[in-house]
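Only one structure is covered here, and it is reproduced in the block below.
A single protein chain has been omitted from the complex, and every remaining protein chain is retained in its original position.
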Amino acid sequence: MNRFKLKDIAFSYSPDVSIFEGLDLTFDSQTTAIVGQNGAGKTTLVKIMKGLLKPSKGTLSIDGESIADQTAAQLAKRVGLVFQNPNDQIFKTNVLEEVMFGPLNIGFSRFEAEKGAREALKKVGLESKVSDNPYDLSLSERKLIALASILAMDTEMVIFDEPTTGQDFAGKEKIKAIINELKAEGKLILCILHDMDFAADVFERTVVLNQGEVILDGQTRDVFPEKNVLEKAYLEQPYVTQIAQALGYNDSFIHESELVAFLNNKK
Amino acid sequence: MNTMTLYVERNSPIHRLDPLVKLLYVAASILLTYILPEPLYIGGILFVTFLLLIIGKVFRNSLPIVTLSMFLIFSLVIVQGFFHPDNVTELFAIGPLVFYEEGLYVALVLVMRVLVMVGAFSLLILTTATDEMVERLIKKGMSPKIGHVILSVLQLIPQMRATMVKITDAQRSRGVETEGDLLTRVKAFFPLIGPVVLNSLNETKERSIALEMRGFDSPMKKTFLNEAKQYPHNKLIAGLITGIVILGIVWRVFG
Partner (left out) sequence: MSVIEVENLKYRYPDTTTLVLDDLSFSVEKGECLGIVGENTAGKSTLCYALAGLVPHFYKGAYGGKVTVNGLVVREHEIATIVENIGLVFENPFSQMTGAKQTVYGEVAFGLENMGLPRKNMHTRIEKYLKLLDVYSVKDKNPFDLSGGQMQRVAIASVLAMEPEVLILDEPTSQLDPQGSKDVFKVIEQLTGKGMTIILVEHKMEQIAQYADRVLLLHEGKQIDLDTPEKIFSRLDLKEFGVRPPVVTSIAQALTIRYPDTQLYPVTIQEFKRLEEMK
């Protein structure tokens, strides 16, 4: 998969409030972060891409080919979505079975599915929990299980809805590594985030969504200096950028290491 | 749709009735099917119940509930039709299956009784907001602990429905085909049952914690956001229902 395109999309949950009116967006091989205010429509957008919600207008296409007539189940072979709330995604009483569920449904053999599931669990660091009941685990662990269940399906595109929620530093590092690995495998990556530092640190492109519209879209390094636009969308600059600015440097710093190197040079 | 209630918001006289009166109607109609257990009378009660459902503008909403209970009803007919101990008069036969008049008669009464129960309960649940009902009961002096239980029971079906939607989404987003012809949908239904039941149990536990943590079981005197509603002709209707039940008893004893 090289390109996922949304054209002129309209959607609403109830007739009186529309979420999108003619949204255009294209995702390609660049890893992309979507940021935006609560209720901006981020989750709705990815559910539309995944076929779980049907837009009232507009077209979705993969590599130029319309996917309008594909069911969510058919699309599942190509696009994976990790839900925002793991409780919406997890329904089995055993971790390994939960992670194997997707692969088995899209045609993996039992052997392949189990192998994939164990590998995915290893990547999120939960290989020791294979035989636990997901309900007896903490929320952060359940989030990682939800993530592993999608990884195990090995889809061409992977969408994450706020994967870093509730994760500690090590958890975020794991997710970062997973994203970079998926990128190296040539997959399309899209990720909704409220963690600006993580967005700035990990993603090549950043899209700012506000009230159903894209108000900023570009290379991450060019997006985060736009303080005023970000504030309008109830966002903030990453801490690194804020620190640099507080010290009076207006260059665009988005990685901690950059700022440290810069300050070291100054001395 | 993820709402935790079966309540259908409509503007109808039934909606404006006191929940307690509707509760009384449920009790009275079920009671009457025992006081006067003949198909003719039960048919009358059934007719009134369905009429009320139509007046309450929720007849269509009650159909799925009725259909679901038809399954139960159907098995009743079969069992009673075949195996009732008083079976002597052969009515008709389908192949090797013989139906007896006595059995079918008992089955008919049972079926109608179940229909009355389902209909009357649907009337109550579909036209009464859950919070209004629980509030009314608590105001009448029911202990909050019992209120807690009633609320949980009332939430059970809508909760299962919401869980079903949730798990369907979780499954189809991981490759289970749920859309398409009837066969596909039926095939998708069975693997849902286990997880839905288990998840609903978990969810009930979760809601129960949420209720408790917000002080629902607190022995303190509650206040209410909404002022007590005025229910028109409350006493009259309640009196009427009670009167009919008494009349039924009198009829039964002396008639």
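Order of writing sets the chain letters: A and B. Residues in each chain are counted from 1.
In this text, a contact is a pair of C-beta atoms (placed from the backbone, for glycine too) under 8 Å apart; a residue touches a chain by one contact, two chains touch by 3 or more.
Since this is a predicted model, take the numbers as computed values, not measurements.
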Omitted chain's touching partners, listed by label: A, B
Sole residue of B:Y34, B:F47, B:F83 or B:F224 that reaches the chain not shown, by the stated touch rule: B:F224
Selected residue (touches chain absent from view) among A:E141, A:D154 or A:E226: A:E141
Given B:T5, B:S62, B:N87 or B:T168, the one touching the chain that is not displayed: B:T5
Absent-chain interface as seen on chain A, which is shown: 13, 36-39, 43, 84-85, 87, 136, 138-141, 162, 165-171, 194, 196-197, 231, 234-236, 239-240, 242-243, 246-247, 256, 259-260, 263-264, 267
Residues belonging to chain B that touch the chain removed from view: 2-5, 7, 129-131, 134, 144, 151, 155, 159, 162, 206-207, 209-225, 227
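Please note the rule applied: only the chains that are shown with their structure count from here on.
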Centroid spacing, where centroids are CA-atom means, of chain A and chain B in whole angstrom: 43
Interfacial residue positions of chain A with respect to chain B in the complex: 50-52, 71-74, 76-77, 81, 83, 88-93, 101-102, 105-106, 135, 149-150, 153
Contact footprint of chain A on chain B as seen in their complex: 166-167, 169-180, 195, 198-199, 202
